[in-house]
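A protein chain is absent from this complex, but the other protein chains hold their places.
This part shows subunit A:
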Amino acid sequence: MYGWIWRHLPGPLPVRIFEALLLISAVVALLLFVVFPWIEPRLPFNQVTTG
């Protein structure tokens, strides 16, 4: 999977590294600001009220 992505990144090595970092940060941002806030209330980690 990662090998496939790496081979399909265009450009020379420095550009590829930059693109890879960009991809990683995009995925992390997607997780932090979209996926996790959505999934969090569905998980029983942090419920503080009674009743």
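The rule is simple: contacts are C-beta pairs under 8 Å (C-beta built on N, C-alpha and C of every residue); 3 or more make two chains touch, one makes a residue touch a chain; residues count from 1.
FYI, contacts and distances are computed from a predicted model.
**Student:** Just to verify: the chain that's not displayed, which of "Phosphopantetheine binding protein", "Aspartyl/glutamyl-tRNA(Asn/Gln) amidotransferase subunit B", "Class E sortase" or "Cytochrome aa3 subunit 2" does UniProt list as its protein name?
**Tutor:** UniProt lists the chain left out of the view as "Class E sortase".
**Student:** Need a quick check: the contact residues on subunit A for the chain that isn't drawn.
**Tutor:** So the residues of subunit A touching the unseen chain are 1-3, 7, 28, 31-32, 36, 40-41, 44-51.
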